[in-house]
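Only one protein chain is missing from this complex, and each of the others stays in its spot.
As written, the chains take the letters A and B, and residue 1 is the first residue of each chain.
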Amino acid sequence: MIPLSHYLIVSAVLFSIGTTGVFLRRNLITVLLSIEIMLNAVNLSFIAFGRTHGTVDGQIIVFFVMTVAAAEAAVGLAIVISLFRHRESLNPDAFTALRW
Amino acid sequence: MFNSSFDAVIPIVCVVLAALAAMAAEAFRGKGERMPIGLLGLVGLVAAGVSSALLWNRNAASFGVLVADNFGLFVTGILVVVGILTILFSSEVLERDGIPAGEYYALMLFSLSGMIMMAMANDLLVVFVALEIMSIAVYVLTGIRRDKPEATEASFKYFLLGAFSSAFFLYGIAFTFGVAGTTRLDAIGELMAAQAMVDNPLVLLAMGLLMVGFCFKISVVPFHMWTPDAYQGAPAIVTGFMSTGVKAAAFAAFARVFLSAFEPYIADWAPAIWVLAALTMIVGTVVGVAQVNLKRMLAYSSIAHGGYLLVGLLSANEVGKAAILFYLAAYAVTNLAAFGVIAVLGARDQGNDELRDYAGLWHSRPALATLMTVSLLSLGGLPPTAGFIGKWYIFAAAVSAGYYGLAIIGVLTSVISVFFYLRVVVMMFMKDREVAGMPAQVSGLGMAALAVAIAAIFYLGILPTQVLDLAARSISTIF
Partner (left out) sequence: MDGWLGFVIMSVLGVGFAAVMIGLSVLLGPRNPTPEKLAPYECGMPAVGDARERHSVRFYLVAMIFLLFDIEIAFLYPWAVALRDLGWAGFVQVLTFFCVLTVGFVYVWRKGVLDWGPVARRAGDPVQKKAA
């Protein structure tokens, strides 16, 4: 059987990939995808922990997280579309109307 | 300890029903037809307020994950007041700015239901779901003026950092779940108390990640980057709503998680909160001084107020306990009043929210200038206003808990902040300049709401004992 730590390491690596993507990528859609990767990395942790505790709680939590992620993605895409209408660009560096 | 029943859900159900009704009304509204949708929201909120008053002292719990203890009910009360005042301000702003009323009210009520859920949640998963219900609706509200590029941009920045932070929050929940095998806060608390002496790195990791998630929501430095942009880009009425409601709800959940579930580990998280509180107060105040846009200035001021709240959380002793909730209430009415004035002074194509727009306001609009002055003085913490009493108790608690450094930083930053609040007041009274583009007159409803908010500021400032007493008894149910 694969020990818990393996799952946790994969999950941590995925989470780091997502975090790096949010900071480094210069396309808003890719940034949104990176956030989804982070959420799914957490889902992996939930399932692994749930499995070690011998309950289905972990999997049920994942259902909720998936739903929330879908709602978030829908709103995010909608905002990106309306942003694109104003700017004709998906590069975050182009958005500079607000700066202190 | 809790009576299991359906009762604890009732305040949330009232708000959700009102939101659904608002959505259905908007769906069946004919072109150009006007509907009293705001009234639906008011009815729902009043029902939520009455039901939470009836639930007082009953410790109802539903499904084991929502508890209507006095702490949750007190915060629900604050949120209901925030909601009612926002609806009263909104009625004229919506029509003037061409914001679709049904969508606006539905989103606002949904986000309020998420906030109430967050204040009552007794399960980390429910905290997460409630946080998202609240946040997703507020992201859309921020960008509800789709014709304005800066509103859309603010909305996207807020969304991006909000979603990013909720991933961290969720990761924290995952580690807590891994350590405790459950997401129920009471069960986690018992487990933590049992093994508090063991230094478990997973627990520290979990606490750190949860803290990052909460700090994003209550815009604590260095997780505050989104705040000025979101607050400036959003319509003033939405800024007032989110700077008070989101902060109150997120802070309530923060306090519940860290003061009840992770209380045994206080020695580990207290130093982190100390540093965050100090940074937040200093950065919020110092950067606020340099602002020329009133909304942006108030955004930094609200960051600084988050720092004072953290001081209250840290020194939650006999004095400090009541101070947290009292400060939340005082801050909510004060900030709403300030943003309410900005909202009613705006025009459709022109925010009128630069500092120079306020020059000579006293000569053209004496009533509004007075109201603005009172709320700014309360934000600055001058007697006899609510802000003064709130700060007084927070700093007294910090001193009695031995956090002299934080108390000194707090007092110093308060003094500096008075400078930038007074700058606006001086602008309004001294400079003589007729302002063009201001709306002709303010409706009775908006003025009534402002008057209520100002009355509340003075009530909390002059006769605070009753509310303080209530706050002290509420928070004793969780800590």
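FYI, contacts are C-beta pairs under 8 Å (C-beta built on N, C-alpha and C of every residue); 3 or more make two chains touch, one makes a residue touch a chain.
Being a predicted model, the structure only gives us computed values, none of them experimental.
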Partners of the unshown chain among those that are drawn: A, B
Touching residue (missing chain; options A:Asn27, A:Thr67 or A:Asn91): A:Thr67
Per the touch definition above, residue among A:Val10, A:Leu33 or A:Ala78 touching the missing chain: A:Ala78
Missing-partner contacts on subunit A, residue numbers: 60, 63, 66-67, 70-71, 73-74, 77-78, 81, 85-86
Interface residues of subunit B (partner: the chain not displayed): 16, 20, 23-24, 26-28, 31-32, 98, 100, 146-147
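Here, only the chains that are shown with their structure count from here on.
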Separation of subunit A from subunit B, taking each centre as the mean of its C-alpha atoms, in whole Å: 26
Footprint of subunit A on subunit B - complex, ascending: 125, 128-129, 132, 136, 139-140, 143, 146, 149-150, 152-157, 159-160, 163-164, 166-167, 170-171, 173-175, 177-178, 181-183, 228-229, 232-233, 287, 290-291, 296
Touch list for subunit A against partner subunit B, complex: 15, 18, 22, 28, 31-32, 35, 38-39, 41-42, 45-46, 49-50, 52-53, 55, 57-58, 61, 64-65, 68, 71-72, 75-76, 78-80, 82-83, 86-87, 95, 97-100
